[in-house]
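Note that this complex is displayed minus one protein chain, with the remaining chains in position.
Moving on, here comes subunit A:
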């Protein structure tokens, strides 16, 4: 078991080193070589694992070489469904626990305002999901470390063989332990202040965005109501115009503008969903951040445990060697009560203990290094993430402002038209 542990630690350390080297040679990300997009979505029906008919959606991933050669190759394409994306992401999560893995678009529609469909098969939902999946791929492909992952490459290029390849990595064994570690409660004696602060920030951001999305949905609902009621003016103006002579034409045309006004809210709110999706991405990102913090806590905890364990073993050795019982132990008591062991037994024990201590020291050294390198590489990624987050969210706020300005302009246009009709009454 110790050997296995040591081996996996080495594995992770290798990845860390690779990552560090990657950071040095920037710009070798996959996107420079390969263009990709998720261009279409289609419905399929088939038998699922329990042999029942189900309808699901598949998404078309197209890839082509970024360099325009003389003979530009035909774009590669393959179909993937959402669950396959989930599998890929899980693989990335366990393989790169020190990286903030980009999130997938939501599994089920949440934070919906009432007119928006919560149905997974609804075309608008599918379309938004398509965009989200493409975004996910682009994020992974532009990450200095993740983009070089072989499994990721196979996901994009090998429709049939990918599944076997990912299962062969044996990542699934780590999934359970990861889940356990995420939900386990343990206390770290000397927490890293930076990670503590990061975890707190990530929780605060999560709260803020959740609240925002919830209230935004309610605001959308209400705004929808305001616009739609104006449609009733359209009808009543039309009816009223029928009994008027001079006022008739003006009223009738104004009524049409009221109908236009009422109808305009559908597109406006549909466009706003894009803003909500941008916020949602970062909401889900906070979970990835939290996950990295938790992993660090675990590593830190294991380090502390290893150190504690070593200290205890050394104490035991001392006791055995000097014959004094420093610390109260059941063994010590029983040996006092039921007689001492023989000299031979003692020497055997001592040798075993020495071996243990040697291994323990090795383990401590490795754990130390693991922790140290985890912190280094995680923190590099965290800095990268922070910059990305500030950039992206600022962009999102700008495009939201632009959307709102456009909505105002439409409103001014419609009401100006109506005003003109009224003035001709």
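The definition used in the following text is that contacts are C-beta pairs under 8 Å (C-beta built on N, C-alpha and C of every residue); 3 or more make two chains touch, one makes a residue touch a chain; residues count from 1.
We adopt the following convention: contacts and distances are computed from a predicted model.
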| item | value |
| --- | --- |
| Omitted chain (choose from "Myotubularin-related protein 12", "Sorting nexin-30", "Striatin 4" or "proteasome endopeptidase complex") - UniProt protein name | "Sorting nexin-30" |
| Absent-chain contact - pick from A:79, A:153, A:379 or A:415 | A:415 |
| From A:137, A:254 or A:353, residue that would touch the chain that is not displayed | A:254 |
| Among A:59, A:98, A:111 or A:233, residue touching the chain not depicted | A:233 |
| Hidden partner chain, residues of subunit A it touches | 201, 204-205, 208-209, 211-212, 215-216, 218-219, 221-223, 225-226, 229-230, 232-233, 236, 239-240, 243, 246-247, 254, 390, 393-394, 397-398, 400-402, 404-405, 408-409, 411-412, 415-416, 418-419, 422-423, 425 |
